[in-house]
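Removed: one protein chain of the complex. Kept in place: all other protein chains.
Now for chain A:
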Amino acid sequence: MTLTVTEEEVEMKVSELVEKFGLKVFSGESGLENEISGGYVSDLLSDVMGNAQEGEVWITLQTHQNVMAIASLKELAAVILVKGFEPEEDTLERSNEEGIPVLGTDKATFEMAGNLYITLT
């Protein structure tokens, strides 16, 4: 794994995050080379709609396909589902169409977000 540090910011690809934390890749493999600009944690869709930024990784427990509608509109880098949650079928399809990976972890939100935060800062 390569980490490049420029101007105090860590640059990281989704694939590197997958490798580092052993995340499951459910779908959207074509987006594994997406660059990560940061992270956002919320289960309220309008909160993500209003506040997440392009290139961020979104950590959530919502599994339905509106998650992908939002991830696509906001041009997020990837979605991480926590606590072993699995995406619904139409979520997978949408993720593949959009090239935005849906990833999974058994960790709870607090731990996953903490890990991501430490990695990116």
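The rule is simple: a residue touches a chain if its C-beta (ideal position, glycine included) is under 8 Å from a C-beta of that chain, and two chains touch if they have at least 3 such contacts; residues count from 1.
The rule is simple: contacts and distances are computed from a predicted model.
The subunit not displayed here is recorded in UniProt as "Anti-sigma regulatory factor", chosen from "Anti-sigma regulatory factor", "Ion-translocating oxidoreductase complex subunit C", "ATP-binding cassette domain-containing protein" or "Ribose ABC transporter permease". Touching the missing chain, out of A:Glu19, A:Glu35, A:Glu54 or A:Glu86, is residue A:Glu54. Take chain A: the residues that touch the chain left off the picture are 43-47, 49-50, 54, 60, 62, 64-66, 69-70, 72-74, 90.
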